[in-house]
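Below you'll find the structure I mean.
Complex shown without one protein chain; remaining protein chains in place.
Think of it as A and B in the order they're written, each chain with its own count starting at 1.
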Amino acid sequence: MKDWRASILGVFFIVLMSSILTYAFLGYPGIGFVRPLGEFYLFNTYNFENQSWWSASPNAVTGLLWDYRGYDTLYETMVFYVGIAAVAMFFEGHAKLRKTGGMTVIVRSSARLIFVFIITSAFAITIFSIKTPGGGFQGGSIMAIAYIAIIVSLSRGFLPEMDLDVEKAHLAKIAGLALIAGLTIVPVVYSLASGSAAYALQNLPKAWAPFGYPTFLGFASLSGGLIIPIQLGEMIHVGMGFTIMFLLLTLKDKED
Amino acid sequence: MIEMIELIIDLLLAFCVVLTAAIVYTKDLLLAIVLSGAEGVLVATVFYLLLAPDIALVQVAAGVGISTAFFIVGLRKIGRREE
């Protein structure tokens, strides 16, 4: 009797809530209408005629991530960092990994081979994110999948064989963050040294702020200034962050 | 052709709704995790059909792979049945 009444109430709640949400969602302009702000980004992201507003990136999403809305992404990175710190707080001090023996040579080498393939694809997705879909978050997730697949299919003790433990993962994560922070601060240092205007996280020269990272690399290939190195830093941060979280969550009961 | 793609998107979204209801209804938490992985794949397909390849990549990697691993690790410590 009580279950019956509860389920009727639940269905009633879902119907009411979904009609409220439908009413709210249909208030937006319908499918087929792109806001003027979106059209601004699309028009300027790879516009040779208007180089004081461009991001030199044919992929508009990548240009948005680290050029137009770079501060947003910077703070998202900080939120992710706080998430890792929260997980690490629960399992602090129990993070030692012990080597396990007993794997045959065939298992070890094939695991390493597959691992190298996945890591290579992660780097490719990150580095070529200017012209093709991809980026630091995508590459970082795929990098974390490589480590998680090793942990799930073999064991946690296999990671020291691949020269990784929790402390080294923390160090690599901090190196990625330091890369991001350094590239953020370089324009400010330039501005203080030269006396001309430049902004933190400024990518390409503007009409009133002449600082700019190089747009074309030596081999005449396009790069969006700071976008590629900062994506690499983001990839290492995200991949190592997920790996650390997974390592800490898989701790056995007898270890803590 | 375009109407065909819209129809496929609507069907996939309807299937997502059914899967969400099944996840909420079932008492077996492992089944719920497997169904949420399937739901993530459907969502990634919808992202691809809506011309968002960047997000399809990140959804397949993060929303299907890593999240399922996290859920199963959590489930190993707390037991499989819901009361």
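In this text, contacts are C-beta pairs under 8 Å (C-beta built on N, C-alpha and C of every residue); 3 or more make two chains touch, one makes a residue touch a chain.
By definition in this document, contacts and distances are computed from a predicted model.
Note on the omitted subunit: UniProt lists it as "Na+/H+ antiporter subunit C", one of the names in "Thiolase domain-containing protein", "Na+/H+ antiporter subunit C", "Zn-ribbon domain-containing OB-fold protein" or "DNA polymerase II small subunit".
Among the residues A:86, A:107, A:171 or A:189, only A:86 touches the chain that is left out of the figure.
Hidden from this view is one chain, which touches subunit B at 2-3, 6-7, 9-10, 13-14, 16-17, 20-21, 23-24, 29, 32-33, 36, 39-40, 43, 46-47, 50-55, 58-59, 62-63, 66-67, 70-71, 73-75, 77-78, 82-83. By the touch definition given at the top, subunit A reaches the unshown chain through residues 10, 13-14, 17-19, 21-22, 24-26, 28, 30-35, 37-39, 41-47, 49, 58-61, 64-65, 69, 72-73, 76, 79-80, 83-84, 86-87, 90-91, 131-133, 135, 137-138, 140-141, 238, 241-242, 245-246, 248-249.
Operating definition for what follows: only the chains that are shown with their structure count from here on.
Of all residues in subunit A, only 59, 61, 125, 133-135, 137-138, 141-142, 144-145, 148, 152, 242, 245-246, 249-250, 253 touch subunit B in the complex they form. Residues 53-54, 56-58, 61-62, 65-66, 69-70, 73-74, 77 of subunit B are the ones that touch subunit A when the two sit in their complex.
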